[in-house]
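Sharing a structure below in structure tokens format, with a few things to ask.
A single protein chain has been omitted; all remaining protein chains appear in their positions.
For subunit A:
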């Protein structure tokens, strides 16, 4: 029989963990989204100069587990003069790790825009910056919403790893409750439910954004997308 009263008794610890998970995920994801865009834009703006370094960064992010990156930042940082609190290391770790994935998602989005559209812009005297902001990003945004939503979901779930570098997030506080009460099922079920709610929120936000952007598209493309989304 589940001891629901236990969760109620430990609610402060759970809510504190939820709050920490929320703000660390939010800042980490924002960092990942922005840094990813900068990396992709640099690669696009000057492939000769930035293609190789950005590709290396992406490969490193994809090749290293998030946990190792967190260890390097939190435990390894002080040896090179970089002392971060556990929470900040969590934000930076999630941000740097996610940026590699987002850079690739953005690159795919940029690549899908026909070169001729940019040539037309250049012939009208539209600057590369305006072409990026007004022509490329709006079109790319619609294409990258589904893979970006997936990536955000993965980052939120993987954020549980920050508990290992002693951040008092949902996972760590659930483990604390387990250690104090010797009850395993209730605390972990409660945090599982909270993670599920957060991810559902991200997924629904992604769908809403996708729908909103599709409304600015030619009707038949929007219909095709909706048909695809409906399975």
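Everything below uses one rule, namely that a residue touches a chain if its C-beta (ideal position, glycine included) is under 8 Å from a C-beta of that chain, and two chains touch if they have at least 3 such contacts; residues count from 1.
By our rule, contacts and distances are computed from a predicted model.
According to UniProt, the chain absent from the figure is "Amino acid ABC transporter ATP-binding protein", selected among "1,2-phenylacetyl-CoA epoxidase subunit B", "Molybdopterin-dependent oxidoreductase", "Methylamine utilisation protein MauE domain-containing protein" or "Amino acid ABC transporter ATP-binding protein".
Only one of the listed residues, A:53, A:78 or A:138, touches the absent chain: A:138.
Considering the full assembly, A:114 is the residue among A:47, A:65 or A:114 that touches the omitted chain. Only one of the listed residues, A:11, A:122 or A:204, touches the absent chain: A:122.
Interface residues of subunit A facing the missing partner chain: 114, 116-117, 119-128, 130, 134-135, 138-139, 142, 216-221.
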